[in-house]
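What follows is part of the complex, with its chains left where they were.
All chains are identified by letter, namely A and B, in their written order; residue positions are counted from 1 within each chain.
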Amino acid sequence: MAISGVLRPGYVQLRVLDMEAALVHYRDRIGLDVVQTDDEGLVYLKAYDEFDHHSIVLREAPEAGIDFMAFKVASEEALDEFARRLRGAGCTVEEIAPDDKRHLGRRIAFTAPTGHRFELFATIGRADLGPMVDNPELWHTEPRAMRVQRFDHCLLYGDDIDGAIDLFSKLLGFSLTERVVAPDGTVIAAFLSCGMKAHDIALVRHDEKGKLHHVSFLLESWNDVGHAADIMSRYNMSIDIGPTRHGITRGQTIYFFDPSGNRNEVFAGGYTFYPDHPVRTWSTDEVGKAIFYYERALNDRFMTVVT
Amino acid sequence: MAISGVLRPGYVQLRVLDMEAALVHYRDRIGLDVVQTDDEGLVYLKAYDEFDHHSIVLREAPEAGIDFMAFKVASEEALDEFARRLRGAGCTVEEIAPDDKRHLGRRIAFTAPTGHRFELFATIGRADLGPMVDNPELWHTEPRAMRVQRFDHCLLYGDDIDGAIDLFSKLLGFSLTERVVAPDGTVIAAFLSCGMKAHDIALVRHDEKGKLHHVSFLLESWNDVGHAADIMSRYNMSIDIGPTRHGITRGQTIYFFDPSGNRNEVFAGGYTFYPDHPVRTWSTDEVGKAIFYYERALNDRFMTVVT
């Protein structure tokens, strides 16, 4: 009992225009560790507080954006069950064989109604320098740069978010935690959790399929949000907005861009969600406060710049 | 799927020697809100960020300590299932009828092998001034005093903790997250989670049954841990130890006593647990660092003073 099914976001594969510039960004500024570079030039990274082998995969490509996002599930049986359910709902499910080089067990992959590709997996290698287990110190080596603790979630933009909400909630067992609803009842934005976080994935209605709004990393505290902002400005990184706070989730946040134009977030805080909690609902006239609690207004960039 | 079975600690009923002194402590210093006082003189309180009607119940009595701790479960069916399992394991299960005056649905109660009484419930009233749901502000009214966010967990001392660990893990679906093990393999202390927190209940081996080591409240940050310490000293409250940090759970913490001698904790932080994570294990030669990461030594009071 307790937590079953989908456990958490596992990894995300991002397209970057220039790998060297991307590594300065993700490794030297955000503070991820490079754990592997493979024959195809993919670079695997992870945050200091993650047990799994990797959480971010970078692929050099002519266009920025997201290749896919993957979730870890509780067991191989859960993987079978999800494959069955997805197929039962008319979804095409691809089976991917275990891949030792990627430190991954078998995966299943599918495309959501928003056009995004997702993978599910039950097995992944253990990182060499993840959290300690025997008489564990707080960390093995001092967290550096922005000191992000983990890859946390993605916000994706797509057209059929109603379909995607259905898929995640009815087939994959996610809970809707929070949403923005237009006067006509249209859901503009939805925040979904597979556990006790305020969100593990978020979706915003948009006229194109398969877009990435941002990839988010967790920080320990508001103090680290300020420290991350210091680093961003010290090195003249491109800040989108923040430090600020979300009304939705209550997270304290900064948005910024990687050198390829992919938006990143580092954030701290946010409430603890339980499945018996009511769904928090925002009306579109309060959407400014929902997204940026301090500014109380959206900016065009938030609504239109995606990769 | 996702989270099911036992959701979280719901409430705890504490015995206090003097209700007025207890209210100064829990209401004016810790910052809980009194939500109800009943005919029997029980006083019900809650923290500002809790949806449920109450999380702390105070009962005036000649001896301090804990009457029982209650967990909220996901559904009435889960309640039935737990009753069945407990009885199947030879446990006496008491059925308690719904109680409108206490804003509680039906409960089941049982005594663990450590001598502690526990209750399970699926239904509780919604607090008037819990978190907002429609275009929610961060809080309804400014958090005050120590600004605790919720009742978080209990650490209980008892004799048969092996039996209690079995009960919580095998019958109630908790995960063992962390433990202290003696050279002969005896488990000295166990930390168990019903969700993604580093612990929802903790047990320490002790030669008496049914003892309370501490009741714990969550704070937002290390900054609030320092602020809580300021308040404790400003009002000459009895501090046990801290501000410090636990090696176990990594929580940042202070222990202190209520006027009746019941130990309280306020803490912040701690890692996120997932059921596929390894059990962190401490050996007894590192137990000092496990319990008090900065002091790296236990004090007698921690091991012997319980109510």
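Please note the rule applied: contacts are C-beta pairs under 8 Å (C-beta built on N, C-alpha and C of every residue); 3 or more make two chains touch, one makes a residue touch a chain.
Keep in mind it's a predicted model, so treat the numbers as computed, not measured.
Colleague: Given 2 shown copies, how many make up the whole thing?
Modeller: 4
As a working rule, only the chains that are shown with their structure count from here on.
Colleague: If you average the CA atoms of chain A and of chain B, how many Å lie between those two points?
Modeller: Taking the average C-alpha coordinate of chain A and of chain B, the gap between them is 31 Å.
Colleague: Spell out the residues on chain B that touch chain A in their complex, using ranges where they run on.
Modeller: 1-8, 49, 51, 72, 74, 78, 131-138, 150, 172-175, 193-197, 220-223, 245, 247, 250, 269, 271-272, 274-283, 286, 289-290, 293
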